[in-house]
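Here the complex is missing one protein chain, while the rest keep their positions.
Moving on to chain A:
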Amino acid sequence: MLEISGLRAGYGEVEVLRGIDIAVHSGEIVAVLGSNGVGKTTLNHVLSGVLTPRAGSITFEGRSLMGAASTAIVEAGLIHVPEGRKIFPNMNVRENLELGSYRRAKNNRARNLERVFETFPRLRERMGQAAGTLSGGEQQMVAIGRGMMAEPRLLILDEPSLGLSPLLVEEMFTLIRKLNADGMPIMLVEQNVVQSLEIAQRAYIIENGIVTMAGTAESIASDPELKRAYLGL
């Protein structure tokens, strides 16, 4: 449902993505892995319309999203839960979630809010609390919940485990698997290779702005090349 091919993007003189090919099919969890600075965040910025790509193509459910504005991308249902959460710290949990349906699924707001609260009972307890005062794990729940409010056709999760305790990381991966089991395709962009490969069906490894390995999660997990790619050995 999402097809990226030959994607090039960068900042000023620097080209960060040097021809990326990635596909996500419906119902899948696809992991996009790579260490710091290989272009994962740039890829996400392009996919969410924050950065304009230079070349290549992005097709989402048969429509080109190449160079589309973020408003149009959200409207199409390609929802991005960003690295560092980027929730609204000055607003309460409920308002944060409500804004998730600012552009899409506005009519189902009440129903989806209930669904998010069922998924994250903790957020119901914290409904009136300013989001900036929540713990890191709770903030991540707000970020994902905000994404769910838009009824995503495809959810991009950018480093959802970043900054969480090992226990919470485990919880987060269980949740991602559960969201996927409920029918949501997920593109998981992570540094956490081992746990990502455990829940993903397929994976891509990015190095220096290009995809160096692609395949099923098992085949990549058992490939000796992975260690080299990831640890730079």
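Of note:
Keep in mind that, in the parts below, contacts are C-beta pairs under 8 Å (C-beta built on N, C-alpha and C of every residue); 3 or more make two chains touch, one makes a residue touch a chain; residues count from 1.
We take it that contacts and distances are computed from a predicted model.
Of the candidates "Putative ABC transport system permease protein", "Amino acid/amide ABC transporter membrane protein 1 (HAAT family)", "TIGR02186 family protein" or "2-oxoacid:ferredoxin oxidoreductase subunit beta", the chain left out of this view carries the UniProt protein name "Amino acid/amide ABC transporter membrane protein 1 (HAAT family)".
Among A:Gly100, A:Pro160 or A:Gly209, only A:Gly100 touches the chain that is left out of the view. Only one of A:Ile87, A:Val169 or A:Leu226 touches the absent chain when the whole complex is considered: A:Ile87. Touching the chain that is not shown, out of A:Val50, A:Met66, A:Leu168 or A:Val211: A:Val50 (per the contact rule at the top). Taking the whole complex into account, chain A touches the unshown chain at residues 48-50, 69-71, 73-75, 79-82, 85-91, 95, 98-100, 102-104, 106, 146, 150.
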